[in-house]
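Here the complex is missing one protein chain, while the rest keep their positions.
As written, the chains take the letters A and B, and residue 1 is the first residue of each chain.
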Amino acid sequence: MNGEALIAVAPPGMAAAVEDRGAGEPVALRERRRAALEEALARPPPSPTDEAWRRTDPRRFDPERWPIAPAGPLHAAPDSPPNGALVEPFDAVLTVWAGGWSLADRSGVVRSRALRVRPLGEVVTSDPAAASALWEMAPSLGPRDRHELWALALASPALVIEAADGVRLERGVLVRSLAPPDMLWCPWLGVRVGAGAALHVAERLEVGAGGAESAAFVIAAIRFAVAAEGRLRWGRLQTLGRGALEMDYVFGRLERNAQADLVSLQVGSRAVRSRIGAEAAATGATVRLGGLAVGVARQHLDQQTVQIHAAPDTSSDLLFKVAVRDRAHSVYRGLIGARRGSVRITALQRNHNLVLNDGARADSLPGLLIDADDLTCTHGATIGSLDLEQIHYLRSRGLPEPVARRLLLEGFFEDILGRLALPALRTAARAAVRDHLAAMV
Amino acid sequence: MTDARPLLEVENLEASVAGKPILKGVSLSIRGGEVHALMGPNGSGKSTLSNVLMGHPDYEVTGGAVRLLGEDLLPLAPEERARRGLFLAVQYPVAIPGVTTVQFLKACVEAVRGREATKAAVFLRELRENARLLDLGEPFLNRPINEGFSGGEKKRMEILQMLMLKPRMVVLDETDSGLDIDALKIVARGVQRLIGPEIGVLIITHYERILTHLPPDHVHILVDGRIARSGGPELVRELEERGYDWVREPATAAASEPD
Partner (left out) sequence: MPSLPNDNRLLRDYEHGFVSAVEEELVPPGLNEEIVRLISRKKNEPDWLLEFRLGALRAWQRKTEPRWALVRYPPIDYQSIRYYAAPKRWTAGEGLDPEIVNTFERLGIPLDERRQLAGVAVDAVFDSVSVATTHQKLLEEHGIVFCSFSEAVQRVPELVRRHLGSVVPPADNFFAALNSAVFSDGSFCYIPPGVKCPVDLSTYFRINAAGTGQFERTLIIADRGSEVSYLEGCTAPMRDENQLHAAVVELVAYEEATIRYSTVQNWYPGDDEGRGGIYNFVTKRGECRGPRSRISWTQVEVGSAITWKYPSCILRGDDSVGEFYSVAFTNRRMQADTGTKMIHIGRRTRSTIVSKGISAGESVNTYRGLVQVLPGAEQARNHSQCDSLLIGNRCSANTFPVVESENRTAIIEHEATTSRISEDQLFYLQSRGVDPETARSLIVNGFCREVFKQLPLEFAVEAVKLLEIKMEGSIG
């Protein structure tokens, strides 16, 4: 379908926004945006009776009710001073906002070409196969989500971070994603880790301007491609305000002996629906996934994880922890998929939930979908509350009950925070969790 | 020899668990500088007494009184009791995943002894010194408390907490059970370090073994929720020779015997 035909059938402004984004891009990318929009339009909107949406009302995530954030080079960065303590230790800081981005090369890694950040359009021209692999990357467990297709069609900025073969960027890149208030924003980020390279990426997602309570709707797509023997450590702290909606489509693919260590920390937002996962696509690949989510008030947290094993001798290890209080509702859905022929694999999946008061709710749906025979898959899920014996023990040592509870909660999350590679991110995350918990106890 | 006022007074204490009476009128009086031993067969109520003293929520006090330095303990929350100087080395120390020993102790010491005591240099020096005394190496301090610790390590960790919190009244609930002789000596060494004219100690035990390392001034024998007999250290030997059956018979008469 051409641009005009799409304008005729798409929701008001949607097709124009797609055309607007595609204007300065190579034809191949523009066509892909249109194809994504077309596919999204062909699919019925999600309904509360769909199995995948039974626990999360899709009407809360209706992109058509939001104005679309502007794209293009004309828009200035939002006025948000970078957090000094968090910025300090990184090799480079990439700031991304609606309509623009900037890169601070703090230790000369960009100058030396160890690290490159460029728009997806440029990658499409210089390395079409790599661009296509990133764009199309998905868990392939069925047709793609309508929301994910919106996010592809409207992707902006669409950037790719590349670590050259063999480089080791231990201090890594900080990505500051600043969502525009009161708009629908679909940032797209590709990460390519070269053969034998090591890269750390720490991402902080927050609302760029306006108060903590300001509304925003973010549908973020993040794709990783880790080449043979490469290593990626990625951690993401989401502290959008209480008025925000957030959807994530995070997926990566690992080649031979590659490693990925992904940690998601969900603290903010009124409602979250995220899917995070990776595919061990070649022999020896190892995936570690960690997640932490804290729900208060009427927050709704719907998180899905996907561990796909498509090659022999691969392993994955997942730990997701959730605490809910007040009227918050958490839904965790986990899936381990083992494709035929993926022999000698080990897959672990653990989900632990704390329900801190009556009225809060935690659902856990840990799933195994196994088509291979030579493997060991284990999943475990628990739902419970803080242990009364532990509380009493702490009180018998002089700690008042609220302090005892806070300490136990911090301890509950500590192993997830421990999975964060970068101390700076760990410190920021610990503080964000503590702030959120301080309001919790 | 010390303050005339008793440190800990237990008066006709009655308590039950899940509606079942366990303590049926226990009385004890412990002064500063005294070491008391409470012995008794399984199920006699020894651990109930320690849990009631600390205010465990599963135990219901149905009668009697407990006073620490003259103050009524029973209405107080467990943390209030700890802050007033009561320490219980529990029989089954609880693991707290994700909370390191240092973090844990810092929070406790601050709550009980105040912020001054947790100033980095002072606190760490004191902690390392005490840990060394108990043969607990540096790695223990950075591991989540009691998680994956052996039985003996857990018991030594209890004593470390005791030394750090500097209580006035210490209750050791079967701290000796499951310890080999070397670990027992270490535990005794830790308690000896604390003992002084201001401090009261109540050792709850099955065996006389710990009492050779921490000789008691007074010995009480608890049978079926009542103190069946009280006396001096000689009671331990007598018990060893004659067993608990011997104390069962004249139960009520001995209960009111003065110290």
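Methods note: contacts are C-beta pairs under 8 Å (C-beta built on N, C-alpha and C of every residue); 3 or more make two chains touch, one makes a residue touch a chain.
Small disclaimer: the values here were computed from a predicted structure and weren't measured.
Novice: Based on the whole assembly, the unshown chain contacts which displayed chains?
Specialist: If we consider the entire complex, the absent chain touches A.
Novice: Considering the whole complex, which of A:A151, A:A164, A:V355 or A:L407 touches the chain not shown?
Specialist: In the full complex, the listed residue that touches the missing chain is A:V355.
Novice: Per the definition of touch given earlier, which of A:L254, A:A372, A:V403 or A:A432 contacts the omitted chain?
Specialist: Of the listed residues, the one touching the omitted chain is A:A372.
Novice: Which residues does chain A use to touch the chain missing from this display?
Specialist: Contacting residues on chain A, toward the hidden partner: 51, 340-341, 343, 353, 355-385.
By our rule, only the chains that are shown with their structure count from here on.
Novice: Could you grab the centroid distance between chain A and chain B? Build each centroid from C-alpha atoms only and quote it in angstrom.
Specialist: A distance of 50 Å separates the two centres.
Novice: With touch defined as at the start, can you tell me which chain A residues reach chain B in the complex?
Specialist: 387-390, 392-401, 403-404, 407-408, 410-415
Novice: Which residues of chain B touch chain A in their complex?
Specialist: Contacts found on chain B: 54-57, 77-79, 81-83, 88, 90, 93-94, 96-99, 103-104, 107-108, 111-112, 144, 161, 165.
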